[in-house]
Every structure is written in structure tokens, then in C-alpha cells.
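For this depiction, one protein chain was excluded, whereas all remaining protein chains were kept in their positions.
== chain A ==
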Amino acid sequence: MRLTEDQYELIEAYLKNELSATDRSTFEADIQADAQLRTEIERQRNLRLGLRAIGITHALDQARIQYKTSLLAAKSSPKRSTIFQSFPAWTYWAAAASIAVVVGFGYLVYQGNASWQADLAYYETFRSDANADLLKGFPAENVSSETKVTFLDAFKNYKAGNYDAVIERLKNLPLDKQTVHYKDFLLGLSYLSNDQPVEAVPLLTKAQQTPSPELRQKAVWFLALAYVKMNEKEQAIPILKQISADKMNPFQSLAQKVLRKIQ
């Protein structure tokens, strides 16, 4: 049953409890009498529930990232204080030497901060693409059932966080024209998720040759993140600027966020 715009708005108002008492009881009488209407309402209720859950998932992802980032920050700070404490300030010669050391330490802190900012930007914006998004760009209609099974197995492992298993499964997969770009993408993404950005970069670079615009956008975005993870800003920034300038790119706001963090 396809609803008219008025019917759709009426169901929305009913589900949001925005109808007047009279309208509500009239509508409930209609619902009692019409099984199709009941089905439509149930479906619209489920859609609202699912959309609500998407919002909660986003907020939970942010909380998880914040938590992991705070752990990362907590782990990195004791190291810095250890370096600092290891310089005794009470001997004359050490005081003299400490001038050179302070310059060196300042550089270390600067480098540490720069890399920490990059890590922060990376963790705040890296979503491991573990949802249905993963399937976007996969040429499902043009591949053999055997290849499909291989990839389905890889998706399953990826979603479960078994990145090693995905890498093992895909890296020796024979070359296949239909799936080569997708394979490069998924393999690159798995390396990146496994904290191996160096291995991810060449694969995500190759994946950009795909004819699928959606897959290309994802490959470019994750390539930029791999460079961010490696703290190679001169490689990451031009790509991020390009994404940031593209209004239609789904990663536009994330790219802008990373740029703000690392520039």
C-alpha cells in the first residue's frame, strides 16, 4: 500500500502522539477496521525505531572514541613525565647540558603533540565501515557464486573484527577483473582497521581506479585517514581539502573535522 502525503503525515502525527483526542479516536477506529493500515503503521513505527537507533549508534560511537582517546592520552602522558624526570637539574654540568636537552625535549613534545593530534583526528573520524555500507560498490551481480561466498565470508569476518582473517583470505585471492578494485579496497580497509596503515596505502590507492563512484569516494577517504594515521600530513591534507570542498561527498564534514584537528 502506497500512502498519500496526507496519510503519511497523519500516521506521523499519530505515532508522535500529536493528534487531538477526537482525531485520535477517529483514527483508531480506522485502524481497527483496516488491516492494511495497521501494517503501514507498524512499518512506519519500525522505521522510526530504526532511525532512532541510528542516532543512538552515532552517539555511542562518539562515546567509545572519546573513551579510547582518553585511554590513549593517559597512556602517552606518563612517558613524557618519565623523560622529564630523567634529567637531573642539580649538577652544574647537567644544568648546562640540559639547555641542549630542553631544546631536544621541546622537539620531542612538539612531535608527540603533532602525532597525538593526528591520532586523535584519526580515532574521532575513523568508522570501520562495519555496517551495510561495506557492501556498497561490491559488484554482486557480475561475480561467480564461489567469489561471492569468499567475499561474504570476508564481510562476516570484517564485521566481527577479525581483520587478520580477512587479510589472510583476500591477499592470495586470484586476480579477477570484476572484483579487483573491491578486493583492494576491503583489503586496504582491513589493514587500516588492523592498525597497519603502511600496508593499507598502496591498496587504497589502487582501489581508486574503480568505476564505482561510491567505492572511489570511500577509497579516497580511507586513504586520507591512512596518511593521517601515519602522520604524513603533506599527503593527507590535499586529499582532505578535496573531500572537504565537495558538497556531495558523504565524508565532507568528517574531512573538515580532521583538517581542523591536524592543520
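As a convention for this text, a residue touches a chain if its C-beta (ideal position, glycine included) is under 8 Å from a C-beta of that chain, and two chains touch if they have at least 3 such contacts; residues count from 1.
Throughout what follows, contacts and distances are computed from a predicted model.
Undergrad: Looking at UniProt, which of "Sigma-70 family RNA polymerase sigma factor", "ABC transporter ATP-binding protein", "Succinate dehydrogenase/fumarate reductase, flavoprotein subunit" or "ATP synthase subunit a" names the chain that isn't shown?
TA: Choosing among "Sigma-70 family RNA polymerase sigma factor", "ABC transporter ATP-binding protein", "Succinate dehydrogenase/fumarate reductase, flavoprotein subunit" or "ATP synthase subunit a", the correct UniProt name is "Sigma-70 family RNA polymerase sigma factor".
Undergrad: With respect to the chain omitted from the figure, which of A:Ser70, A:Ser144, A:Gln209 or A:Gln242 is a touching residue?
TA: Looking across A:Ser70, A:Ser144, A:Gln209 or A:Gln242, the contact with the absent chain belongs to A:Ser70.
Undergrad: Of A:Thr57, A:Gln209 or A:Gln263, which residue touches the hidden chain?
TA: Answering carefully, the residue with contact to the hidden chain is A:Thr57.
Undergrad: Over the whole complex, note the residues of chain A touching the chain we left out.
TA: Against the missing chain, chain A presents residues 2-3, 5, 8-9, 43-44, 46-60, 62-64, 66-67, 70, 131-133, 135-136, 160-161, 248, 250.
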